[in-house]
Each structure stands twice: as C-alpha cells, then as structure tokens.
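Note that one protein chain is taken out, while the other chains of the complex remain in position.
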Amino acid sequence: MYCSLLLKRARLALASALLLAALPAGAQTTLRIGMTAADIPATTSQPDSGFEGNRFAGLTLFDALTLWDLSSAEKPSVVIPGLAESWAVDAKDKTKWVFKLRKGVKFHDGTAFNADAAIFNFEKVLDKSKPHYDARLVAQTLPRMPTLKGATKVDDYTIIVETSEPDAFLPFNLTNLFMASPAAWAKTRSWTEFAKAPVGSGPWKFVRLVPRERLELEKFTGYWNKNRVPKTDRMVLIPMPEPNTRVAALLSGQVDWIEAPPSDAIPQLRSKGYQITSNPYPHTWPWQLNVAPGSPFADKRVRQALQLAVDREGLRRLLGFNAIAAKGVVFENHPWFGKPKFEVKYDPVTARKLLAEAGYGPGKRLKMKVQISASGSGQMQPIAMNEYIQQQLKEIGVDVEFDVIVWETLFNNWRLGAKDPAARGADAINVSFAWQDPFFGFARFYDSRMVAPRSVNWGWIQDAEMDKLVAKARGSFDAKARDIALSKVHERAVEESYFLFWVHDVGPRALSPKVKGFVQAKNWFQDFSTVSMQ
Amino acid sequence: MSMPSPATSELDLRGAAPAPVFDPATALVAQATRGYWRTVLARILRDKVTVACALLLLAIVLLAVFAPLLALADPFKGSILRRLLPIGSEGFLLGTDELGRDMLTRLIYGGRLSLVMGITPVINALLIGAFLGVVGGFMGGKINTLIMRTIDVFYAFPSVLLAVAISGALGAGIFNAMVALTVVFIPPVARVAESVTTQVMSLDFVEAARASGASSFTIIRVHILGNVLGPVFIYATSLISVSMILASGLSFLGLGTKPPEPEWGLMLNTLRTAIYLNPGVAALPGAMIFMVSICFNMMSDGLRAAMDVTQ
Partner (left out) sequence: MFYYLLKRLALVIPIALSVTIVCFSLVYIAPGDPLSAILPSDASIELIDKLKKDYGLDKPIPVQYAIWLGRAVQGDLGTSIATGRPVNAELGRAIFNTLILALFGSLIGFSLGLAFGTIAGYRQGTWIDKSVTALAVAGVSVPHYWLGMVMVIVFSVYFNMLPAMGAGPGGDWIWDAEHLKYVVLPAITISVIPTAIVTRTVRALVADILGREFVIALRAKGLTDRGVFWHVVKNAAPTSLAVMGVQLGYLMGGSILVETVFSWPGSGFLLNTAIFQRDIPLLQGTILALALFFVSLNLIVDLVQTALDPRIRRA
C-alpha cells in the first residue's frame, strides 16, 4: 500500500518534470477551432460530415497511404507519399498496383504500422467475412473509391491493391482510406468503442471526446514526419453549425479560429485585428441541369445562354469578394482547365440571342424550377445567391422558381437523379461539390454510367464523346498524360455547359491575432501542424 | 368572478393569459345577444390601448393588402451594389437588405405572408377545434371521451416541440408549416370549446329548450354557439401572436417560407449574418414580429376584458 503510493508520487513527480522540460515557455499552448459541422465527425477512422470530417477527424488522427501536399499556398495541391513510400501500377495488368509501405511508422499506441495493419484497413470496408468489416465505415468510404476491390500482402512492407477495372485515379481515392491501429480495435472488437478512443498514426493524438461538444487532441511527438510534428500542444475542435455563433465565439475569445465566417462579419473581424485567410480550393457552386431528352436544357444553346446571363462579379460582391468567378469546374490556371472553345462570362446580349435562336423570347419566356437548400454544410449562402441568380436570369427572359428543401433531403435527391419523383420536375439542382480528385470532379458527373442509382450524374448526361474522354483519362497512368486527358474532359464540360458554373469558394477562415504560421493550401484539407500560438 | 381555470395546460401555448372560463352567471339566453354585443363594442371603443393596437394592425394589414398600389420599390429587385445600406439612407428609408432590396417595401410586403402564416393556422384550428369541442360537448358520452382522449395525446407534447417535430417530418415550406401549426392549436381550442359547451348544456334554458322539443340543430345554433363562440374566439385571438412567433421560429430553423417571397421570419433568418455589418437593418424583421405580436396580444386582452360582463 505504502509502496504503491510512493510509486504513484514518484511517477507524478517524473511526469511533471517531463512536462516542464518539454515546455520552455511554461504554459501549454492550445488551439481552439470552431468547425461548421453540427457534431464531432465520426472518429471511427472513416469520418462522416463530408470533407470537413476528413479535415478534422481524419487527417489529424490518421494517415492514409497517399496524402495531399498541404505545404504551399501557391501551388495546386498534389498527391504525395503518406504511409506508402511509393506505388506503381503493374505494367501488364493495370488493375493491380504495388504499394511499398513506409518503415518505422508507429501508431499512437506504440504498435507498428506494416502490411498486416494496412490490409486490416482495406478489409474493414471490403471483406464481409471479417469481424472488423463495418457498414458505417463502408458508407463513408466506398463511394469515394468505387473501383477498389481488394488488397493482399506480399511481404511486411509491400502490398498489392486491386481495382475492378484499370483506374488511374486510385492514388487520389486512397487519400480517403485512413489507417487505424488494428491492436486498438482488437481491444474491444467494435468500431463504436474504438471511436471513443481512436488510435491512428497521424500528427495528433486523441485525448478526449465529448459527443456534440468537443474533440480534444494533443501533439504526437513520435510522428514519422518530423517536419509535421505539431507546434501547438493541444487542439480542441468544437462544432458550431450557426455562422453567427462562430463569429460571436471568436469575438468573445471562446475560440481562436473559426471556419467559414459569414462574409458580412468579415469587415468587423478585420477591423478588430483578426486575420482573415482564404485561398481558392476545389469547391464549386453550380447549378446542375437536367439535360434528358424533352427538357428545354437538352438544347446546348439554352444552356450556354444561361451560362452567359449572370454577372459573377455581383455574386462575388454579395459574398464580400470571398469567392472567385467560375469559368468551369476547375480554376483557370489549373492543369485540368485546358482551352475550352466556349468562354464562360457575362454577356447578356449573346445570351438573349442564343435564347431567341432556341425559340424563346418576350412572347415565350423560359420557365424553370430549381431545387435548392436554405443552408447546409459548405453551401455558402444559398438563398441570397440563388435569389441573385434568379434576378439576373429574369433579365434575359428566364423565370426561375425555387423548390427549397432541407439540405439533407436535397443531398438525397441529388443521388436519386432528375427523373425521380423526388426531383418534382426540377430542371436544375444546386449542390456545391468538391473536385479535388478526377473521380469527384468529372467521372461521377459526366460518365453516362454514373446516373442514378450509381452516382450523381443527376441530369442524365448521356454523351458518348464524353464517355470516351473520361475512359481515356481513367486509363492514363502517367501523371502528365492523365492531366492532359482530364483537360480534354474539362474542355467538353465547359463547351457543353451541362453545369452552370457560378463561383468557386475560397474557404475563408478567421483567426485570432495569436495564431501564427498557418498556410492555407488550395485544398479541402489543411495542415494544423505548422500552426503555433503566441 | 374570473378565477383562472384549474385546467391550465392551455397555458403552455404561451397563451398570454389563462383560457377564458365560462361563467354560468353570464350565459346568454338567445334573445339577449344583440344588446350584449353592443355593450362589448362600446367597451372596446372606450379602451384606448386596444383601439390604438387595432388601428396599428389595421394599418399594417391595409398596407400589406394594397402594397402593389402604393408607389413602392420592387420588393424582388435589388442591386448588389447598394446592399445593406443603413437605416435612413437616401431613397431607402429603412435601408436595404442583403441583396440591395428596399427594406421598407419588403417589410410591407412581408406583412402579407407573415400575417397569413400567423392567422391561417389559428382560423383553421378555431373551425376544427370548435367543431370537435362543440360536437363532443353536445353529444357527451363515448363520442366525447373519444374526441377528448385523442386530443389529450397531442397535449402530451409541448407546443414548440410538436410544431418543430411535425414540420420537420413534413419538410420545409409554408404549407407544411401551417399544417403543423394548425395541428398544434386544435387541441387547446377544442378543450376550451368542449368545456364551455358542457357547461352550457347543463343550464336551465337549454334544458327548457330541449323539453319544448327544439331540434338539436336549433339548440346548437341558438344557444350553444351563441355562448361558446365568444370565449373560444377570445381564446383563439390570443393564439395569433403565438402562431406568428412559432411560424417565424420555424423559418429561423429553416422549416418555413421559400424565397424570394418576403416574410418576416425568413427575412430575420437571411439577415442574421448581417447583424455585424448593419445591426439596425438586421433587427428590423424581428422588431416587426415583436410589434405585431404585442398588438395582437393587447387586442386579445382588450376583447377579453370587454366581454367579461361581470366587470
């Protein structure tokens, strides 16, 4: 009894001594972030809440075989080695990839990352016969890697990953498959239990989770990439779905950093010395048109007329200039942009002319219905923005009616497609999307096989030429050739104007003056390791 | 006397004051009605606060109804260049909204939908609830038990919870929001109607009418409706402000109106983020709801006082 007490005391003394040694300045530094999610994203190793979930509960706690390069604010973000040091497709059989795994990587619980651990994480979403296979994880993962079929171990640090068809997009897709510690799962053999104390190999270690209130992380000093060991001791993530609540929490000092401050609050935040960071990232806010035969939008001239009818400068002004005018799915200087023959711009004269050619005019106004949401994760300001577009289209003779539905339902309708009764005869749908990787940016929208129920080719685009271009890109395993093939897809997407491209998001963030060293990459994900607090 | 009713569940509806209780002493034999209503009107006209509130409401209603005839700006058209101008700007007396539309115009037009959303559910609930209550009270026995026990089930939900749950289930939209609010208001109205009907039924002159062979229809029309409608109507008027606030609350949660139609609750919602840039303008729709709601409550109180014969 006495002995154990003594031991406890000694341990305590040692712990505090270590703590003091580790902290030259004395106090622990904590970075508190207000997220836009309504809840803590799932910490099961495959987060929900979309890419925001991956940003905060994925890439912080976990690593994937491939990672995004988040180190630069200027260059477009590319895929770099993560827990895999290198990979290559089998020259003879293009459905097989060899991944060489990184050696010496440890999970937070001290167990080693190796081929068995990697295979375990493939099985959790692919192999029904395994106890660690879980439907919730599947739902969060497989839609992002539709061709992934399986993985097998070659040796302790080599695995083979298999796809159902040759798919050059695989390395992009695998950024979404996070590697959890098999040993930690084995303790309770339940992902729900695992989520209460998740163990990965990411730069941040789990400390505490209060459902719907906060997720606390601390730096993982044993992180394999020494340049990415966090410069802050702790990070606290707090869900704050209400934009005004986020601003008020920042202004009253409850958090140091908020995601997506409303644009109308930015001038005040700036005047009080808060830093506003922003950078275009792969997030576009469009209308997706129904182009099925019989729809007025089956006519390319009508689509192009709408494309030319909106002054995107006005939209930018509405958003306090926290957006850039969209000229396509991707930014103008992006390698996938190409040289479309049709320029997306504001030209109401041509717009009216095109509409007249298509048979519409003052006597016959074009009527259309658009399904939109009132608000939703990452949806900017849908009501004000849609109303603005409605006003602009009215000028060229297009009457827009809105069907406002709850965001989650809209999301669901997106999958069901324009022919489903849920669309209620809508001619367009307004869902902002990520185009970080080629599957997300192009294949799921323009491939004719991706109509409901397979993916989100909502408007029933059945374009044989487009199918060929997508297939070519998917089969281009050389990075340069792939980018060129994708630019051809993009050129056609712009020329055909299947989507009305309104603006690209710039992901504004507001940071307290105490926050230093943040580099906002042109990506959905951000590196919190470089951030320090003063 | 005007002791509040012991059955106090109605109060949950923020129903301003306890539900009116039928007092046998003031029950009307059919003939007396006309003189009574004249007295009530005279009393209301003497009550300055009630008259002022009524006039203000009348002005808002008239403005809303005749809005297209007034020389106002286009409520749907704005210019992004002049968005969120402050109150008192030149040409825009109450400033502009987030899309640069004239706030004064939008507030006037907004009255249309807001008032409709506030009043329609109450009228619906008044008709349905009074019907259920009177039928229950008149028929008595098993039918009454069936009606009232069903209504008890809806009583098990606090009003806000019920409104949010129903419109959440039905999905966003004006129509669904009004359906939800109607469902919320039927039970209390039916309860008031039922309790008053039951009491009237036990009165001597109804017994007398029955004994003299009057038909059920005549009894209901002459005796019961004459006595029941008053208290039920007063009660219903006190629900209008509740209805407006709940409706705007639903819009606030994203379960209400659809744009670009101006409606105060929705305007409050979309102008919320402007509170940092232009708090005055952002506060206007909420202030409108507040003001109209006060007027309805004051009027309801005035009406109640005027109809209370014992005072």
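In this document, chain identifiers A and B correspond to the written order of the chains, with residue numbering beginning at 1 in each.
Just so it is clear, a residue touches a chain if its C-beta (ideal position, glycine included) is under 8 Å from a C-beta of that chain, and two chains touch if they have at least 3 such contacts.
Remember, predicted model here, so these are calculated numbers, not experimental data.
**Q** Among A:409, A:448 or A:462, exactly one should touch the missing chain; which is it?
**A** A:409
**Q** Based on the whole complex, identify which of B:159, B:182, B:197 or B:270 touches the chain you can't see.
**A** Considering the complete complex, B:159 is the one touching the chain left out.
**Q** Which one, A:242, A:347, A:395 or A:483, makes contact with the chain that was left out?
**A** Going through A:242, A:347, A:395 or A:483 one by one, A:242 is the residue touching the chain not shown.
**Q** Please pick, from A:213, A:313, A:401 or A:465, the residue that touches the omitted chain in the full complex.
**A** Once the missing chain is taken into account, the touching residue is A:213.
**Q** For review purposes, identify every residue of chain A that touches the missing chain, sorted by number.
**A** Residues in contact with the chain left out: 38-39, 42, 44, 48, 50, 135-136, 138-140, 142-144, 191-192, 195, 208, 210-214, 238-242, 244-245, 247-249, 251-254, 406-409, 411-412, 414-416, 422, 431, 433, 444, 452-456.
**Q** Could you please point out the chain B residues that touch the chain left off the display?
**A** 1-4, 6, 8-9, 11-12, 14, 16-18, 149-150, 152-161, 164-166, 168-171, 241, 245, 248-249, 252-254, 268, 272, 275-276, 279, 283, 286, 289-290, 293-294, 296-298, 301
Note that only the chains that are shown with their structure count from here on.
**Q** With chain centres taken as the means of their Cα atoms, state the distance from chain A to chain B in Å.
**A** For chain A versus chain B, the centre distance works out to 46 Å.
**Q** Please name which positions on chain A make contact with chain B in the complex.
**A** By the definition above, chain A touches chain B via 243-244, 247, 262-265, 267-269, 314-315, 317-318, 374-375, 381, 383-384, 386-388, 390-391, 402-407, 409.
**Q** Looking at the complex, which residues from chain B come into contact with chain A?
**A** Its residues touching chain A are 76-78, 80-81, 83-84, 98-99, 171-173, 254-255, 258-260, 269-270, 272-278.
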